[in-house]
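For this depiction, one protein chain was excluded, whereas all remaining protein chains were kept in their positions.
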């Protein structure tokens, strides 16, 4: 089939303004978006710049905005975007843009500096005060189940950059950092719950979440992030009362 | 710019991060990575990490040791294997204490499951008698590598380790057998930097992208192998390339052995569980080399299934496992099957084919991750290697599943400890003049070259020829063909032209340099494979189908020789407790 990719382009060395460029290519409905991007880079235009690594949705490198939605370019087939007829020439282009709300470095590559700062702000590591036992700390399967979904997060930033609260206030911690906070607050081994709750219970913290659910829609790992954030709110209220 | 660090670690996967945690306070340490640390390839490991914890049933590190030696087809160095299997238990507990979220059993202990090649004697009083599969792989659903990478990175954040993400290392500064640092391109700006260091560790991962079908990330371009090789450091046992039996058909995306550990079986066109023929006792849990060969044989003998594009696949059947096991223990891989092939593993079997997976060979090191360049154990001062890029050798001719995650945390730590000792005792060696000369010239040449060759074309031709001639089944003739092709491609590589001539975030340039690394790595694989005229583990020569302990129970060391044919030397295998025996499953 024939499809057109309309790709956001910006080279800081030569362009004063970003622009969109169309590439008409031959593709297969079963191609991933990352495959067609690779095809363009390999065969047509080597200047096209994007991040990618594992190509199967676990490294979190290739988050981008595809037809208006944040997703991983390696985890979506053209047919899932509605380009499914192998014999057709599609007029409607596939629009590919960088993740919104982040500074743009080049083409589809964005600057993650603030994203990582927020990640680090929630102390993303286990804190224990009691001395470790000789063997493993015990956890029931139910204890682990509580944090399993949260530990799936690949830090691709699809959620945080899809959140309207982040768009209006870039200082908002955002869903990814809050999910990381959840992962440790609800880890039965962690002994710094209060300290962690203090971090998210701030004006730019959890209360900027208005359960808009964009993060849930955007998450390529299908994590119900809003549910996790709600559990954190519950925990905060319980602490206060 | 010239940076100065006591320790420079190249690569932020499991081995690099684990090593970084050993650099003591008061000394400076930089971790360089060409991606962001959490993007490292360790994160794609799925099934588990082995240790004889005995949480599910009786087990012993000695059984683990035996399995690893046997799995390696007796090419693994037994002193190193002993250290790894013994240390495994401590290493897993340590990870748990660091916060790694393991799956748990009813007792609240780390859960364990069976994995390919991991067994114990049926009768404990007869350790060399019949063996049965044992639950030894510790896991976190099918995201073990992902949570391990996250946990190690989190602990590095806690420690305040300094990272240089998206710094692409291009060269090792080494003179008079003393390492002095590395040269790196800062991808965001295109600037070339020198990292002056007392110690350097390469933890740069594998080279899967030498082949067309691979489970490896696009960044798995063998950079560490090629850089060391170009700098006169030998590579050990490069002929041993692991093909994982179950890659998603055409894509090569890994479907973990855990799928078979949990009870999945392989079937051919006739619906037969064909592994019963090739490994009667442990069947679908045989080591990877055995299964990959069985799959190629099935396809050759006409029992593969042909897809619309003419290529063949076999089936991984999980339909009998039920939603409970599939959704709880194998959620990630079932997601892959659904997204990429439109197959629901609950209802239909998954089309699979062997996929290039792991490099058993690499930069030769001793058991403390110190790089040694000959059979006498001569060290390169201040140079360390750990993880997939290193060859200790614990995997010998074939790695057992779950031993790679173990390798990185055990030898990453040991290497880190040695680096810590070294930096306390040594001063900075002086930097040679023009330390970044090679990198500058290479970058200039690529940017200014106006040839007619495209990087992607050369890369593709390399991947095709390697896949066709230096993969599961090999012949002398085929390998020679590959060598000729590599020579041709190397010449054409001098005539490349890239589109992007800019400085900032020039991935076109990075890919061109990576291609050079792929070519050098492929050369070392092909020559080593041609040289070894026997079949052992993952290296199967159809023209020499037997293992030949008389002549070949030794490690290959391959040295680059300018533009001439590489030089091959040997190193004895360390055998302590187990004499080579027939390898049957």
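Per-chain residue numbering starts at 1, and chain names A and B are given in the order in which the chains are listed.
Basically, a contact is a pair of C-beta atoms (placed from the backbone, for glycine too) under 8 Å apart; a residue touches a chain by one contact, two chains touch by 3 or more.
What we mean here is this: contacts and distances are computed from a predicted model.
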| item | value |
| --- | --- |
| Listed names "Tryptophan synthase alpha chain", "Succinate dehydrogenase hydrophobic membrane anchor subunit", "Sugar ABC transporter permease" or "Thioesterase", matching UniProt entry of the absent chain | "Succinate dehydrogenase hydrophobic membrane anchor subunit" |
| Displayed chains contacting the withheld chain | A |
| Per the touch definition above, residue among A:61, A:110 or A:165 touching the missing chain | A:165 |
| Those residues of subunit A which, in the complete complex, touch the missing chain | 114, 117-118, 121, 165, 168-173, 198-199, 201-208, 210, 233, 236-237, 239-241 |
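Rule of thumb we're sticking to: only the chains that are shown with their structure count from here on.
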| item | value |
| --- | --- |
| Rounded Å distance, subunit A centre to subunit B centre (Cα mean) | 28 |
| List of subunit B residues in touch with subunit A within their complex | 35-36, 38-41, 43-44, 92-93, 96-99, 101-111, 140-141, 143, 146-147, 150, 154-155, 157-158, 188, 217-219, 251, 253-254, 332, 335-336, 339-340, 454-456, 498-500, 502-508 |
| Partner subunit B, residues of subunit A touching it in the complex | 11-14, 32, 41-43, 45-47, 49-61, 75-77, 105-106, 109, 112, 120, 123-126, 128, 132, 134-141, 143-144, 147-148, 151-152, 154-155, 183-184, 187, 189-190 |
